[in-house]
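All protein chains of the complex are present and in place, except for one that has been dropped.
Moving on to subunit A:
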Amino acid sequence: MAAILQLQNITKTFGKQRALNHVNLTIQPGDIYGLIGRNGAGKTTILKTIVQLLYPNEGSITLFSATSGKDYTKQLKRTGSVIETPVANNQLTARQNLTYYCKIKGIVDKDAIDDALKFVGLTDTGKKKFKDFSLGMKQKLGLAIALLNKPDFLILDEPINGLDPIAIADFRKLLVKLNQTQGMTILISSHILEELYQMATRFGIIDHGTIIKELTKDEFDAQSREYIKLQVDQPKLAATVLNKMGIDDFKVIDQHTLNIYDLSLDNAALVEMLVAASVSVTTIVREHINLENYFKSIVSENEVTPNA
């Protein structure tokens, strides 16, 4: 099946500053692609480039098999997006704003507005105008506007920023529902990583304008499985002890640390064996890598070896 979106060697500069540096990214149908990065890493620039609010200096973007010109712009009609902050007409209510955008998009389905309002939970805002909305309500209306034309591909830029925990959970449920019931492909940028972990099926980590890591949720889960963190004075000797105990699923991390992935291990027995072999144990604790820690470690590696 053809990819929904493909960025090839996209470079974007603002003056002398290079915001995107040869970005390659592919989104497959049905993906919920989580774009992770620090502030200023290039997340919004990527999203703006996709929807043609910015034009790249180099590279090509393919959207629904269209690469450039009128075809590409035409395919943008199959997308819905909320880039940066949600925008709408201040003096209009939620329903009036949706009516306005229905007219622009040429949507004649009479139920479209009610469906969108119901879907995002804004049916009871009455005569309240957009300018008086809370941030959460604005985010929801932004999503409703993006969903009006029932897009195949939804692009969201930090949609859960500023939302309270309940609103965040609601928003997550909405997106997962769209993905699972309507088969909508979603590209979402965020730095609230625990939330992103709960909804995304693939992740792309961007730093200094470059995608430094792409992985599926399954690949991440495999890397983030629980382990026993063991800190000793002589890791080589500790490794020998582990081998003698028949344990080979472990990794020496640094001069004092080993990660042991075999969780059937009896910690007390291990400590006893290590002490008997004159290995001094300072720490033995169960840990696991969450997305946040994983992101930090990947970005730290990139700081040491940039563009590696």
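In the analysis below, a residue touches a chain if its C-beta (ideal position, glycine included) is under 8 Å from a C-beta of that chain, and two chains touch if they have at least 3 such contacts; residues count from 1.
Operating definition for what follows: contacts and distances are computed from a predicted model.
> Pick, from "3-oxoacid CoA-transferase subunit B", "Proteasome subunit alpha", "3-oxoacyl-[acyl-carrier-protein] reductase" or "ABC-2 family transporter protein", the protein name that UniProt gives for the chain of this complex that is not shown.
Missing chain, per its UniProt entry: "ABC-2 family transporter protein".
> Where the complex has a chain not shown, which of A:9, A:52, A:65 or A:297 is the residue touching it?
The single option touching the absent chain is A:52.
> Could you tell which one of A:74, A:225 or A:244 touches the chain left off the display?
Touching the chain that is not displayed is residue A:74.
> Among A:99, A:161, A:198 or A:234, which one is in touch with the chain left out?
Per the contact definition at the top, the residue touching the missing chain is A:99.
> Can you name the residues of subunit A that touch the chain not displayed here?
Interface with the chain not displayed, on the subunit A side: 14, 48, 51-55, 70, 73-81, 83-84, 87-92, 96, 99-101, 103-106, 145-146, 149.
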